[in-house]
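One protein chain is absent from this view; the other protein chains keep their places.
Here is chain A:
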Amino acid sequence: MSATRILATALRVLRQLRHDPRTIALLLLVPVLLLVLLYYVFDSDRGSFDRIGSSLLGIFPLVTMFLVTSIATLRERTSGTLERLLAMPLGKADLILGYALAFGVFAVLQAGLATGVALWFLDLDIAGSPWLLLLVALLNALLGTALGLFVSAFAASEFQAVQFMPAILFPQILLCGLFAPRSAMQPVLEYVSNVLPMSYSVDGMTEVLKHSDLTVDYVRDVLIVAAVALGVLGLGAATLRRRTA
């Protein structure tokens, strides 16, 4: 593992993004506009806006980073650049951490902007510190990057890669407690939701929403999301093969 190569990779990924200003605009503005939309959807129900809005602040980075990473790494695999990089003295960890770093930086921008707008313009009412919200958002972005990297190994085309988004993320969105409390679900589904990482990121957001100080549950939720993200990054590394058929 080499800091130079990780930084060079992160810089390269950010430079690629910079040549694509439309994608940057979509990544930064869509979450904000959706929050504004949600604000007016719950025009007469501020409590629901607070609950769903704070959870969405965690879910947006996960979804967008999942999409961006799965397409970006699929391109690396199909364009031959991955094969070339792996024939060079680049460690798999260098590549993965480079991607994680670049998209992490981007996720901070995205989540920072969305959280700022939600708190100051849409009067999102949370008891805890907005920094704790940002931390969960960042870890979710990392989780999205990890999942995207992993599924890109199973996609032969960009069509397939995009379809993995509803396949992998929609069940988690349905089961994470956003639509109904997890404890009220059919017991099997509740168990399933207990092993899905998004459940813990939404739980963590809810902790910040309700409690003004750092709670044990919040720390547990954050650790679980971080551990799953690192685990899936490891799985993603295993899908990068120097030798292919």
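Brief remarks follow.
One rule holds in what follows: a contact is a pair of C-beta atoms (placed from the backbone, for glycine too) under 8 Å apart; a residue touches a chain by one contact, two chains touch by 3 or more; residues count from 1.
Going forward, contacts and distances are computed from a predicted model.
For the chain that does not appear here, its UniProt entry gives the protein name "ATP-binding cassette domain-containing protein", which is one of "DoxX subfamily", "ABC transporter", "4Fe-4S dicluster domain protein" or "ATP-binding cassette domain-containing protein".
Of A:S48, A:S79, A:S129 or A:Q163, it is A:S79 that touches the chain left out of the display.
Not every partner is drawn; the one left out touches chain A at residues 2, 4-5, 8-9, 11-12, 15-16, 19-20, 79-81, 83-90, 94, 241-245.
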